[in-house]
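Complex shown without one protein chain; remaining protein chains in place.
Coming up: chain A.
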Amino acid sequence: MLARTALRSTRTFASAKNGAFKFAKRSASTQSSGAAAESPLRLNIAAAAATAVAAGSIAWYYHLYGSASAMTPAEEGLHASKYPWVHQQWFKTFDHQALRRGFQVYREVCASCHSLSRVPYRSLVGTILTVDEAKALAEENEYDTEPNDQGEIEKRPGKLSDYLPDPYKNDEAARFANNGALPPDLSLIVKARHGGCDYIFSLLTGYPDEPPAGATVGAGLNFNPYFPGTGIAMARVLYDGLVDYEDGTPASTSQMAKDVVEFLNWAAEPEMDDRKRMGMKVLVVTSVLFAMSVWVKRYKWAWLKSRKIVYDPPKESATRH
């Protein structure tokens, strides 16, 4: 009905625009829609039936599944509050002291379960560690060599070009060691989670002392409001004074979480400092070029813009030709 009225109105509009040319067509269309307008009873029955079906489907759902406890806030998880991260500002870089502390937290706390498989030792050089420190760290681990003369693969100490070692051989081993839960790789975790830094910081620091009254926590799970579903397999790991920072920063839970989140953001976006500098260069160069182009345009168009066209009418003469 609605479609028909819409069609009719456009047609009348079109015919009005085109004048008498479309007149015959319009009269034809009004005649054809007259039949439906004659029986409002049928329409009322159809509307009532549709409403009954809609209400009936809801009633049926309740009959089958009971009260609907879908889309609860617990399912969604608590959205993390925004924290004023300094490194996320436009003209700010990572705090590399914080990165150094964060890497220490990762190595001493997170690395026992979480891999960081996309970060090689070489990328730590100059950003977090010195060359010697990174080399010493790499040499603590063993890696496969190229096959030797007999085709055997031997072990060698790590080099700067090696990647940080994984805590488990494969995902199955990781699941087996963690009660069936797979600790995700942290290389890109800041980019991979909705809420990014805020979410991970809140997750690490947000474990309440006890779950709120009435909340059900599954077996082997821990209550964390920020984790969708609120049941997370990872227990709280950061406790005050867990790490001894080499620069003497008091290692409170939130300080460690902040540092490790900034480090993980670096791991996910190691190019951020360079990217911001490049963006600044782009802005500077394009603004200069734009200003120059404006001035050049004004220069090139000056002759046209500054000309004056004057119509000098002939003087009215008393004599007529």
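Simple rule for what comes next: a contact is a pair of C-beta atoms (placed from the backbone, for glycine too) under 8 Å apart; a residue touches a chain by one contact, two chains touch by 3 or more; residues count from 1.
Here is the rule we use: contacts and distances are computed from a predicted model.
The chain not displayed here is annotated in its UniProt record as "Cytochrome b-c1 complex subunit 6, mitochondrial", chosen from "Cofilin", "Nucleolar complex protein 2 homolog", "Protein kinase domain-containing protein" or "Cytochrome b-c1 complex subunit 6, mitochondrial". One of A:Thr51, A:Gln89, A:Ser117 or A:Thr130 touches the chain omitted from the figure, and that residue is A:Thr130.
Not every partner is drawn; the one left out touches chain A at residues 72-74, 78-84, 97-98, 100, 125-126, 129-131, 133, 202, 205-206, 208, 212-216, 225, 230, 240-241, 245-255, 258.
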